[in-house]
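Provided herewith is a single structure, encoded as structure tokens, for subsequent inquiry.
Missing here: one protein chain of the complex. Every other protein chain is in place.
Let's turn to subunit A:
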Amino acid sequence: MGIDVDIIFKIAGVGIVVAFIHTILDQVGKKEYAQWVTLFGFIYILFMVASIIEDLFQKIKSVFLFQ
């Protein structure tokens, strides 16, 4: 359970920092960079979540298929 909480905090941290960078870049009128930063942050988190979901599927497989 400990590792799950860690990952949630990490996602929250990345979200906060990306949001800060987005606002700062937005304020000085570099909208296109702000959007790229947000997009990359989103993709990174997506990959992280995808790997965790994959773990979950492996666990379900091992429980129900008795491998």
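Heads up, the rule we're going with is that contacts are C-beta pairs under 8 Å (C-beta built on N, C-alpha and C of every residue); 3 or more make two chains touch, one makes a residue touch a chain; residues count from 1.
The rule is simple: contacts and distances are computed from a predicted model.
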> Looking at UniProt, which of "ABC transporter substrate-binding protein", "Cytochrome d ubiquinol oxidase subunit II", "Stage III sporulation protein SpoAB" or "Lipoprotein" names the chain that isn't shown?
Replying inline: "Stage III sporulation protein SpoAB"
> Among the options A:Ile24, A:Leu39 or A:Ile60, which residue touches the chain absent from this view?
Replying inline: A:Ile24
>> Under the stated touch rule, tell me which residues of subunit A contact the chain that is not displayed.
In response: 10, 13-14, 17-18, 20-21, 24-25, 27-29, 41, 44
